[in-house]
Each structure stands twice: as structure tokens, then as C-alpha cells.
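Okay, so here's the structure we're looking at.
What you see is the complex with one protein chain gone and the rest in place.
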Amino acid sequence: MSIAEEQSQRGGVTIARLLMSFGPLLFLAALVVVFTVLKPSFIDPINLFNITRQISITGLIALGMTFVILTAGIDLSVGSLLAFCGMVAAVVAKGGTANTLSLSTSGTQGFGWFAALLAAVVVGALAGGVQGFAITRLKVPPFVVTLGGLTVFRGLTLTISNGGPISGFDASMRWFGTGLIGPVPVPAIIFAIAAILCHIVLRYTRYGRAVYAVGGNAEAARLSGLRVDRILVSVYVIVGFFAGLAAFVLSARLNSSEAVAGIGYELTVISAVVIGGTSLFGGIGSVGGTVVGAALIGVLQNGLQFNNVSSYTQSIVIGLILILAVAFDRWLKSRVRR
Amino acid sequence: MSIAEEQSQRGGVTIARLLMSFGPLLFLAALVVVFTVLKPSFIDPINLFNITRQISITGLIALGMTFVILTAGIDLSVGSLLAFCGMVAAVVAKGGTANTLSLSTSGTQGFGWFAALLAAVVVGALAGGVQGFAITRLKVPPFVVTLGGLTVFRGLTLTISNGGPISGFDASMRWFGTGLIGPVPVPAIIFAIAAILCHIVLRYTRYGRAVYAVGGNAEAARLSGLRVDRILVSVYVIVGFFAGLAAFVLSARLNSSEAVAGIGYELTVISAVVIGGTSLFGGIGSVGGTVVGAALIGVLQNGLQFNNVSSYTQSIVIGLILILAVAFDRWLKSRVRR
Amino acid sequence: EDKLTILGSVPSLGFPFFVHMLNEIKAEAQAQGVNLTESDGQNSATKQTADIEAALVQKVNAIVISPLDVNALAPAIEEAVKAGVPVVTIDRRVDGVQGILAHVGADNVKGGEAEAQAMVAAFPNGAKLFHLQGQPGAGPAIDRNKGVHNVLDPLKDKYQIVYEQTANFARAEALTVTEAGLAANGKPDAIICANDDMALGALEACAARNFSDVKIYGFDALPEALVAVRDGKLAGTVEQFPGKQSRTAVQIAVAYAKDKTEPKEKLVLLTPIVIGKDNLDKAERLNETK
């Protein structure tokens, strides 16, 4: 192959790669255009910031889920874990399970937002770690362990709170859910920072390389000297950490931790990751894709509600678009390859 | 290795194999013993028949799911599809969407149970087939397609029934849900016959073996001349068929088709299959295992309820036992191998 | 140990409303000196049916049940009646089954009507409305929705529902759904919600936009909502007296199980009322808000 040939080829590969990673992004752009045409106020900054705030909760968890799915794992427990961490945060923030219902608590006897945040992420990470150990030590597949976790954490949450919500946090805690920095909602900023950090970790660190390697071929990774079990445990710790962080933000935002929070989130979160191009078989994917996937789902839901589409039709449309978005991505990749 | 040695080893292998397939069964037996000791009326025939009837709905779907998981696929849409097929069956049985509840309907203007059954299984199989095509043609992973299906079918069901239930079937239809043959509930008999047929198909037909081959390594199966795509489509048709059959039985049993039926069934069904020893990575598993898995879940739920365990604690216990059952199975297999 | 045993079954302990209901059943059972077997339908008709079947095997003396779905639970309840076990239904009435001992309830349709009427009274000259519905397909969601529309559909010209979406009875969803509604349609005069959780979610969305004068109506009269009503944040919430329903039902069931005392009335209907700032004392759970 001549040098010229080789260079043109490398150029081709680059454009191809760009296009490939833009598949979901193109789809997202198309959706935004459609919704804007249907109702121009859709792209009002207020609405767009609403969307960013809305996706930040599931988006945060989706970041952690990206690590898990990159190792060919899965975590079905995130929704329950979110509720659990949220309840823990509430108990810490309010200093007990007594349901002081006032929605405008100022002087609390609790331990303040920082302790609540710390408790949420530590409990989340620990819970993830326990699941990781069950996966690596007991050799139970992630699907099963986290399916068990899904019901266990829900049961624990209901037990702590006796089924009810715990509500009313002080203003400093609520800021994390409802505050603005300039025009930008705080949850969106937290999400953006977290996404950038995750991107850097996965793309530019040896730990990130190891995550991809373990997902690409666990046996080869082991024979290349990677401590596969440790890496596997770590990704469940990470997703647990993010479930805790998301729980804190959600509680702050709702001014309440509910035992029924997060039901069904696992599917939304996994959808975001998969739409973003991460392979459920591990080894392929990116944080950027996940962010786009989360945005796509958020835009879709918001846009349909914006147009007051009936909820029955919404279900149908969302399901179809989910499939089409991934199909489009596959099709684009297969075109680019040849 | 001497011949004697080799033979003793082969004998060992046989006993080992038996033990291996009995892992979940041992666990099930242990549960039954524990519950009986706690409360002897647990093994009343009435209660045992109750359990068989209770597991027959998810059990039927689990049979179909076994085919799907054997090909390394998954079907998350079964709960919604069950609701959809149930609604279709109700519309056919009653000749419309009018909700006339009466437990002793005799003169209906509908098309009778047979048409309803046929409609349910045909619609189920077709819906499965469509998902199968999306998987094989659009190259969208089963997880995504059926996740889309989950919301699409729910939306369609709600649209058909406008959210409400359709109730009141005639006695001939209700017999399939509530009838007895001798002391044995009809749904249990339907489940048993279906399980035996599925076992024969998977173990003793070329088609069944091809299902295992595709799950073991789809690329190798293709290179060996199997029509992989057709086989993949077929397993989704099968699980759809069983969702339809289960929907019919459920509607007959409840004398009502509800738009909210089957929510969360996918996880129960997949649990049953996985507890039964079928690998989520495909190629390994059996119908017998699935039946045991379904029974284990049924016994657990019934037994805990029987002992008046609080529902929050039930969640926790069920989640833990799910993980432990699979861990025990893995451990047994690894012991037996040496 | 020849104490009587009754089964107390509620649709889902995932909702505070039913947690309260079961707690009241528990308390009354204790007061009456009977054992209670608890059952959580976990939002599934088959689970609730299975619980009834298990209870029949254990030969409970009576059943007090709030059915998840009146149609789907009819066969199981019929089975109980056939087995000679007295059944008292709470909250939602099963029509097709003969021989139910009694029903104690407050109709959700009536509750929905009351909710809408309270809003109409607050805006005699008409209003721009949002309507947040419950989980699609769930019985209470269907009935409450029906009640609201029974009142508002004839008054379409004056009361426009510009935005009608489900938020699945969930607070977080109500928040995002309302946010989208506010962005798309501007500020409404009132938001009618099918439960208190959604009302509290809608409240957060309005608060974030500083729309403090939107009148938001909830349903269920949970303590948290009562506090919000007291503080003037919610305009009202519908009280169905679940505690009273539950206690009455247990009393009827135990009386019959003990010595076949027939209830005075087979049908005890409590009229749902809307709790506002001025009639907070009527709320059943006001004492929990201290």
C-alpha cells in the first residue's frame, strides 16, 4: 500500500469513525428539529434546561452503568438502590425516621446535607461492592445478583421508612436539586462534571483501559495480568456510588425521599447506555454515547408531553423510537464499515 | 489411563451430571421441608395444588423464555405481551370492548373460548415474530427490541381497552382458569403438558438441538450450515405463543383481562429460567430446570405468605434466596466437576 | 390458641395510602383480640389472589380486603364466599359476587367528582387546568379520572384541560411532567392530581417557577399533603377515610366470625370530602402531622 493510499485510508477511517459515533447524535438532532417544528417553544431555554435537569438523575446512574456494561455486566438493582440511598440520605439529613412532614424545614436536628450526601454515596458504593463480591466470589451472573438486589434493596427501603416518604430538607440540601448557577440547574452541572470525569477515566487512564479489556475478553485480560475480579467489583462500586449521588440529587429536588422512588429506572438507564452505542456484550462503548442516549430519551419524553400526546400513544412511540434509534446506529455503522 | 480408571471416571461423570441437574431441585426440596416444619398445613394437597396453579401462568411463559435464553437472547416484553394477548382474547370472547362484568355470563354475543384462545396465541406468536425480525434483520440486540416491545405492547393494550379491564367470560372459557380435572387444576395440567412437549422438542428434535447450537456459538452454527436467523425468529415466536397461552389462562382464571396485567413478569420469568440452570449466555439449560425454577419461586412466595411474613421482609428474603439458589447450583457444579 | 384469625389484604404496600389502611386494620384487629394475617397484593391481581388462596387453606375465619381490581379479584373472592368464609370489602366494591358480607367504601369516582367540584368552586368564572392522572390501567386511576371528567366534561367551555398526562402516581414523574406542561402551556390556574404524591411533585415544579398561586388539588389526604394544605401550598386533598373504612370493616368481619352477627348495613358508604385549609380538622390523619 502506498503512503498516499494509506493516508487517504486513514482519513476515511476518521470520517467513518466520526459518523459512527454521531449516529445517535444525528437521531437526537432530528428529534429536536421535529419537536421544534411541532411547537417552537420547545427550544425555549427554560424547556431545554428542564430537560437537562430531568435527565440528570437517570443520566448520573447511566454513567455508572456504562462502566458495568463495558465489562459485559448489568445492574438491574439501580432503581431500588436509588430508593434505598435516598432513604438513607433522608434519615441522615433529618436525624431519624420520624417523618417530619413540614415541607419547609429550616432548623433540623439532622446532620446536614454533607453528611446526607456522604451517607448516600457510601451506602450506594458499599451496596454495589457487596453485589460485586457476590458476582466474583459466588460466581453468580450479574443479572441474577442484581435482580436479587432489586428486590432486596426495595424491601430494605420499605422497612426503613415503613412504606412512607421522609420529607422536608433544609434549604442548603435542596439547593442541590433545585438551585441554579446562572441559568443552569445544579443537577445538570453535577451531571456534566460527572460525565466529563467518567469520560476522562475511561478514555485516558489505565483503569479505563482495564475496564475495556475485561469486557472485551475476560480470560485474555486475566492472562495479561489484569486483576479481573477487582475490576469487576470496582464497576459495581462505581454504579452504586452514582446511584447514591443520583438519590441525593433526587431527594433534594423532590424535597422528599420516597420508598417507591426509582421503580423501573433500570430499564431507562440501560436504554440510555445502549442507545448510546455501548454493547451489552462488553468492550465497546463510550461515555459520550451514554450522554447522548440519556438526552435522546429525555427529549423524547419531554417532547411528547410538550405536545400533550396521550400517555398510551407515548408508550408506543417511545418503544418504537428506542428500537429505531439503535437500528439506525447499527445501519450507519454497517454502511461505514464497507 | 487404564480402562478401569476411565470407566470409574465415566461413572463419576454420570452421577455428577445427575447431581448437577438436581442442584435447584435439592434447594427446592429443602425449602419445602423448611416450610412444612414451620407450618405442617403447608403440604396440604390443596395448598400444593394452589401452588401449581399459581406457577402455571409464569411457568408457561418461562417455557418459551427457555428457548429464547438458550439462544443467548432475552425477552423483556412478555409481561406486556401477556396483557396485550389477554385483551385481544377478551375482545374476541366478548365480541367487543364493552366491559360487562358478570360471573355467570351464559349468553354472550362473542365468539367463544376457542376463538379467544386462537386469537391470543396467534397474536402472541405474531408479535414475537415481529420482534424476531427486528432482531435478525435490523440487527438490534434482543434486549433493546424487547425493551421497546415492553412499552409498545403496554401502550397498545391500554389503547384497545382504553385503560380499563374487560371482564366476564362464559363458563366454558373460565374452566381453563378455574376448572379441575380430578383434584388437579386445569392450568397446572396445561402447564405440565406444555412442559413435556417443550422438553421433547428441545432434547429430541433437530430443531431443539439447533437452538442449543445457535446459543452455544451463533457464528459457528452459521458456518456449520444452520439457518441461524430463522431459528432466532422462531424462538421469539415460541415465547410469544406461550405469552398468548398464558394470557388466555390468566384471563380465564381472573374472569377479566386487565390492561395492567403482567407488569414485572419478565423478571419473575427470567428468574425461573435462570434458577433452573439455564445460562444467560446461551447453549446450556433445560426445560426440567425451568420447571424447578418456577416451582422454587412459587413455593417461596406461597411459603412466606403462609407464615405471615411481612411483605417487606418477603422482598428481602426472596431476593437473597434467588441469589443463594443460583450460587448453590454453581458451587455444586464446581464441586462435582473435580 | 383458639383466637380467631382474619386476613387483611391491601393492593400494594408500596403506597402510603394502603400502608395506613393496613396499619388501621392491624390496630383494630388487635383491639378486637383476633390474629391478623397480612397480605400485600404487590400491585398484582395474581399475587392478591394467591394470598387469598393461601389464607383459605389456612382456614382463616374472615377476610377483609381492599381489592386491587374489582373484576380480577372477583373469582378469588367468590371462592372464599363458597368456602364459607365471610368477606368484607373495603374501598372498592366487587359487584358480581353474591354473598359478600358487607362493603365499606368511599367511591373513587365520587372522590374525583368532589375534587373537581372543589376546583370549580374556587374558580367560578372558569379556569385553565392541568390534570395529572394515575398509573394507566390501575383501578383508582381509572375511577378518579372518571370522576373528574364527570364534572368537567359538561363545563368544557369554562374549564379547559390544556394539559392532561399520566405521572404514574409518582412524585418524581409528576415533577418532570408538570415542568414540561408549564414550559409548553404557561401557568395554569389549577392542577388536579389523582393522588397526593403527584400533587406534591407538581407543587415542586410550580415552586421552581415561582408560580405560587396555582391551586393544586391532591387525593388521599396523606399527612404530608395535610401539612401542605395547612401551609397554603396545596389547595385541597380528597379524604376517603381509609382508617374509618378499615376499622369498620374489621368490626363487621369479626362480629360475624365470632357469633354470626349480621351487619346492620351491608353497604357502608362514606362520602369523600375535600379537605381545605378551613376544614383540616375533618382529616383522619391530622394527628400524624404534629
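Residue numbering begins at 1 within each chain, and the chains themselves are lettered A, B and C in the order written.
As a convention for this text, contacts are C-beta pairs under 8 Å (C-beta built on N, C-alpha and C of every residue); 3 or more make two chains touch, one makes a residue touch a chain.
The rule is simple: contacts and distances are computed from a predicted model.
**Student:** Leaving aside the chains on screen, match the unshown one to its UniProt name from "Cytochrome c biogenesis heme-transporting ATPase CcmA", "Sugar ABC transporter ATP-binding protein", "Proton-translocating NADH-quinone oxidoreductase, chain M" or "Modular FeS cluster scaffolding protein NifU".
**Tutor:** The record names the chain that does not appear here as "Sugar ABC transporter ATP-binding protein".
**Student:** The chain left out here touches which displayed chains?
**Tutor:** A, B
**Student:** Which residue from A:Ile55, A:Leu226 or A:Leu300 sits in contact with the chain not drawn here?
**Tutor:** Candidates A:Ile55, A:Leu226 or A:Leu300; residue touching the omitted chain: A:Leu226.
**Student:** Using the document's definition of touch, tell me which of B:Val32, B:Leu76 or B:Leu226 contacts the absent chain.
**Tutor:** B:Leu226
**Student:** Which of these touches the unseen chain: A:Met65, A:Val140, A:Ala194 or A:Ala210?
**Tutor:** The single option touching the absent chain is A:Ala210.
**Student:** Touching the absent chain in the whole complex: find that residue among B:Thr36, B:Ser172 or B:Asn217.
**Tutor:** Reading the full complex, the residue touching the unseen chain is B:Asn217.
**Student:** Which parts of subunit A are in contact with the chain that was left out?
**Tutor:** Residues in contact with the chain left out: 6, 9-10, 12-13, 16-17, 204-207, 209-210, 212-213, 216-217, 219-227, 279, 283-284, 336-338.
**Student:** List every residue of subunit B that touches the chain not included in the displayed model.
**Tutor:** Residues 10, 200, 203-206, 208-210, 212-213, 215-217, 219-227, 279, 282-284, 334-338 of subunit B touch the chain absent from view.
In this section, only the chains that are shown with their structure count from here on.
**Student:** Report the topology of the inter-chain touch graph, choosing from line, ring, star, complete and other.
**Tutor:** complete
**Student:** Taking each chain's centre as the mean of its CA atoms, how far is subunit A from subunit C in angstrom?
**Tutor:** Here the centre of subunit C sits 33 Å away from the centre of subunit A.
**Student:** Among all residues of subunit C, which ones touch two or more of the remaining chains?
**Tutor:** In subunit C, the residues touching two or more other chains are 13, 136.
**Student:** Residues of subunit A that touch two or more other chains: which are they?
**Tutor:** Residue numbers touching two or more other chains: 158, 163, 311-312.
**Student:** For the complex, which residues does subunit B have touching subunit C?
**Tutor:** Contacts found on subunit B: 41, 44, 46-47, 50, 53-54, 57, 99, 101-103, 157-158, 161, 163-165, 167-168, 174, 177-178, 250, 253-256, 258-261, 263-264, 301-302, 305-306, 308, 310-312, 314.
**Student:** Taking the complex as given, what residues does subunit C use to touch subunit A?
**Tutor:** On the subunit C side, the touching residues are 13-16, 19, 133, 136, 162-166, 170-172, 175-177, 179-181, 183-184, 197, 200-201, 203-204, 207-208, 223-224, 226-228, 231, 233, 288-289.
**Student:** Of all residues in subunit B, which touch subunit A in the complex?
**Tutor:** The contact residues of subunit B facing subunit A are 76, 134, 138-141, 143-145, 147-156, 158-159, 163, 267, 270-271, 274-275, 279-280, 311-320, 322-323, 326-327, 330-331, 334.
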